[in-house]
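Then we have chain A:
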Amino acid sequence: MAPLSDETAPLNDTLALPGDALREGVVQALRDALGEGLLDSLIKPNDDVWVRVSTEAWREAGLVLRDTVGCDHFGFLSAIDWLPSPFGRGEDDPTAPAPERDTEIKQGYTGGSTRMQVFARVTNISKHFGVTIKADVPDHEPAVDSWIPVYAGANWHERECHEMFGIGFNGHPDLRNMYLPMDFEGHPMRKDFPLLARLVKPWPGIADVEPLPGDDAEDGGDA
Partner candidate 1 sequence: MADRKKPQVPGLLKGLAVTFNTMAQTMKPKKFGGGAATVQYPHEKETPPIRARGVIALREDNCTACMLCARSCPDWCIYIEGHKELAPPRRAGGAPRKVNKLDRFDIDYALCMYCGICVEVCPFDALFWSPEYEYSEPKIADLLHDKTKLGEWMETVPEAPELEAGAEKKKGK
Partner candidate 2 sequence: MILAVDLPYWAQSLLRVLGGTVAVLLPAGTIVYLFLFKMMSFMQSRLGPMEAGPYGSLQLFAEVGKWLQKEDISPEHADKRIFRAAPLVVLVSTFLLVAVVPFGPDAYFTDFDAGVFYMLAVSSISTLGILMAGWSSANKYSLLGGLRAAGQLIAYELPMVLAVLGVVIQAGTMNLQTIVVKQNSDAIFGFDGLGNPYILTQFVGFMIFMIAVQAELTQTPFDMPIAESELVSGYMTEYSGFRFLIFFIAEFATAGVFALIASVLFLGGWGVPFSWFGWDAADTGSIDNWMNIVGPLIMITKMVVLAGIIMWVRFSYPRFREDQLQRFAWKVLIPVSLVNIMLTAILKVAF
């Protein structure tokens, strides 16, 4: 239980927007605390900071962010499946041969080595900056430590993430489904889970313009 306080947070540095030195400080603080646990970091000047920590250091990193860096406002926690979708946008011509699709898993900022990553965003309210933190989720056993001891608000986000990506959260008291029935099979937000609405109906954007009789050599369609 958090302590009771009735003070109005006084803020004088209202529009003192953070400099990049502050962001470097964040990375440095994480490096000091985690050592090897900090795998990669990216600072975009005047914009934002991304860090990636190892799976084991996920909760520890959260504690460092909260207590050392002062990011006590919890933004969100979610996951990304970096597998390119095998279905595209569902705009394929069923009569044409299936298009070639990229199957290479390529992670975004700060890299990574697994198909799925959890990521979260926390904010330092008094100094007006936020941190996006990522961690790899092991492919064979997708689970990371729960962030509930760090940010109580992570509870629902982890439930949602568990349901949508099938990622376990060690130490989460109550990983029930939020949206789907408990006996639902599959994890809808994974890229290999088809969005059926886009598969059961043919795309109406496929050109359906009859060519002139005896003119079928030309590509019929787009004008």
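One rule holds for everything that comes next: a residue touches a chain if its C-beta (ideal position, glycine included) is under 8 Å from a C-beta of that chain, and two chains touch if they have at least 3 such contacts; residues count from 1.
A quick word on the picks: all candidates are chains of the complex that A comes from, given by their letters.
Quantities reported herein were computed from a predicted structural model and do not represent experimental measurements.
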| item | value |
| --- | --- |
| Which of 1 or 2 touches chain A - same complex, any copy | 1 |
| Chain A - residues contacting candidate 1, complex | 91, 201, 203-212, 215, 220-223 |
